[in-house]
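Yeah, one chain of the complex is gone here, protein chain that is, but the others are all in their spots.
Letters A and B mark the chains as written, and numbering starts fresh at 1 in each.
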Amino acid sequence: MMEVLDILLSASFWAAAVRIASPLIFATMGEIICERAGVLNLGIEGIMVIGAFAGWMAVYQGAPLWSGVAVAMLAGMLFGLLHATLTVPFGLSQHVVGLGVTLLATSTSYYAYRLILPEVSSPPKIEPFQPFEIPILADIPIIGEALFAQTPLTYAAFGLAALVAFALYRTPLGLALRSVGENPAAAEAQGLSVTGLRMGAVIVGSGFMAVGGSFLTLSAFSSFFFEMVNGRGWICIALVVFGMWQPGKAVLGALLYAAFDAFQIRLQQLPIGNVVPYQFFLMMPYILSIAALIAMSRRAEVPAALMVPFNRGDR
Amino acid sequence: MNQDKTGAQSETVLRLNGITKRFGALVANDAISLDLRRGEVVALLGENGAGKTTLMNILFGHYVADAGHVEAFGEPLPPGQPRAALEAGIGMVHQHFTLADNLTVTENILLGTVPLWRMGLGLGQAKARIAQLSKDFGLSVHPDAKVGTLTVGERQRVEILKALYRDAKILILDEPTAVLTPQETDALFETLRKAVALGLSIVFISHKLHEVTAIADRCVVLRHGKVVGEVNTADTDRHALASLMVGAEITPPEVSPATPGRALLQLRDVSTPSEGAVPGLDHVTLDLKAGQITGLAGVSGNGQAALSDLISGLRMPQNGAMIIGGADQATWSPRLAVHAGIARIPEDRHHTGTIADFDLTENTILETYMDPPVSHAGWMNWSAAENMAQEVIDAYDVRCPGPSTRIRLLSGGNMQKLILGRVLERNPKVILANQPVRGLDIGAITYVHNRLLAARDAGAAVLLISEDLDEIIQLSDVIHVISEGRLSPEFPRGAKTPAELGLWMAGQGFDGDAHAA
Partner (left out) sequence: MRLEPIAHPSLARRLGFPAAALGLTVVVASLLALIAGANPFATLGLILKGAAGSKFALLETLNRATPLIFTGLAVAVAFRAKLWNIGAEAQLYGGAIITVVVGTSALAALPTLPLQFLMGFSAALIGALILLGPVLLKTRFGVDEVVTTLLLNFIMLLFVSYLLEGPMKDPMGMGWPKSEALDRSARLPRIVDGLRLHWGFALGIICAFAVWIIQTRTTLGYEIRAVGLNIRAARFAGIPVNAVLVKTALLSGGLAALAGFSEVSGLKGHLSLDLSPGFGYTGIIVAMLALLHPLGVVVSAVFVAGVFVGSDSMSRAADVPTYIADMLMAIALLFMVLAILLSRVRVVRG
């Protein structure tokens, strides 16, 4: 028991939790934007892959790190455009299109990877974002290392969450977005373009998902390898439900999930890790996500028009 | 701009010129022209399917016309842009309210009025302005209430405030009274008169003649997508308008006195849980007697859905008893309801009553596919199913190319005839008819009403749920009013005037209701 307490009181544990949460926060914010506008974006997993790949490849080719992030975002927006075109004006099944986009974005990344680096056996490394210690704040015990000695991309993740929360509840754009996800006819009757708003939301949201993916290569692991996203996108879909479509609660959920993930990694090092096979520790986060979905299922207020296409004149 | 009241009287604010709109083979609007002058109320009169709503949707930019154009204040209106219509000073109160339930009243009104990229919403200013408008026009609503929690009447006030907030000069109201009590209708007319006095012009869409004559200066009558008459209300009467609207004399069905028998379905002190803002049933006791039509009047959203779901088998009573044919129901489901001899005509024939992409055969057997001759031990007998569908098609005059037609291609009236045939062919004991004629044209309405009366005369107990008080009064042998889930006492035919029923619909007269005033 003491060892468990040691883990929970160590600064490195909390720093790891915040680090693990960062890509999830980016992608979850992206998904919230899409779903608030009424579009379920199951392209998220593949868009994270293409973000991870594109950002890394750009940096590997000599671009500065932040340009890498921008390239990732653009790549994500491109696939967002594809998703939006098929699901919004054409109103195609968001399930099928989303899975199709995931398969396409993933295979495009792999195809491009093999095309550009045909012979390599292990992927080359890049120089990733370095932790930036915020003066004074970083010196606070535990909290300082956990929160204020992270890479700039982590700060950006939390900044984005605050921005999305502000935009959603305090700006005309957010109001419009919330209305198209609830009753698109209401938005149209007030002169807003439902198609434009929804497409915009999916494109921008997909951009953020890709930035989340690029966090993995540009901040966490410093190189790209296959299956590195490993279901993080699907976890984010669960986090959106867990956070009841609210940015603040979703961030909390991401941190909770990440803390759990960091905890199970450390638990493996303890004596219990010799008794219980490591695979069961690795399963825990997925099981936790399913449990969270069950727990929230009764309470969630789903956007009423989620997955309902809007065809002008169908009234 | 000429603001002088007398001089403005003749100014044309809105002109529709030769509007034509086709949907496939159907010509919904056929070269329709219409003028609206300042400070005038024009009624657009026509039965369901005459093309009124289509015309207004073109005017407002929801549809693009195939031919013709719209001018507002002398300027041509670009087609297909609701924003352009709004900016030209046109406000529309849709028949199906266009409000987002998750937003507050203020947010709904504000939506789309502030440039999207501005940083703040300006909620404070907006609230003050809404309060002022509410006062000026007698439209009281709470600006911070979530729209999802509002009653139908309140929602309509929000819709009107949306238009007034944008300084609309032309107000279009699509069947605004369909969901209101007589008293609420009077209040609405009061608001509209205030608006006209302030220089607004109004297009009032309706198929109710007494309302048209009460509010409109001029009346344009549509039939089958064409303008068939234009008269000053002062120079005409309801009778003339009616025959203009339908193209023939209207003969309401002969309703002979009922000979009620024993109660076939009884509710004893039944309650069901409420769902969000929609109330459940509140200690309801009800007898549906053989050979009698029981009418249920009420404003929508007052527990009709709960009662209908209960009798349909979709939900169980939370407490109290449901007794069918003398037996208390311990378990209950749609299939048990069907087997208990309950014919169910659902409120939404497009989404609940039928499956759009199923053909007529598949839709006919929806409730009976488990029984012979349609299936034996899990194996379908499609030829028997098709025969059954063909019998319904023949007996109920369903106009269609054949039983293998997908039902989505049928008109609402023919769809409803198929549903009627499906449930009435089995000689039901109890008939639940929830809004059975909503959206139908006169021919289909008469057909449905006659079938219900015939079933009554054959000994069925009929429960007729409708928001249209006129329909209830015309058809029902006894009437109950439902309000906030409570049921009024039983009123025999003719015992209460429409106005008295309206007071009950507004919640007055119920026991222990202290705030009724």
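Note that in this section a residue touches a chain if its C-beta (ideal position, glycine included) is under 8 Å from a C-beta of that chain, and two chains touch if they have at least 3 such contacts.
The structure presented is a predicted model; accordingly, all values stated were derived computationally and were not measured.
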Per the touch definition above, residue among B:Leu45, B:Leu267 or B:Val338 touching the missing chain: B:Val338
Contact with the hidden chain (one of A:Ala11, A:Ala138, A:Leu293 or A:Val308): A:Leu293
Absent chain, residues of subunit B that touch it: 23-24, 63-64, 79-80, 312-314, 333-335, 337-338, 344, 346, 351-358, 362, 366-367, 369-370, 375, 378-380, 408-409
Touch residues of subunit A, complete complex, unshown partner: 42, 82, 86, 89-93, 95-97, 99-101, 103-104, 106-108, 110-111, 114-115, 118, 230-231, 234-235, 237-238, 241, 277, 279-280, 282-283, 286-287, 289-290, 293-294, 297-298, 311-313
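Quick note on the criterion: only the chains that are shown with their structure count from here on.
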Distance between chain centroids, defined by C-alpha means - subunit A, subunit B (Å): 44
Residues on subunit B engaged by subunit A in the complex (per definition of touch): 57, 60, 62-63, 81-83, 85-87, 92, 94, 96, 98-103, 107-108, 110-121, 162
Subunit A to subunit B touching residues, read off their complex: 170-173, 175-176, 178-179, 182-183, 185-192, 301, 303-304, 312-313, 315
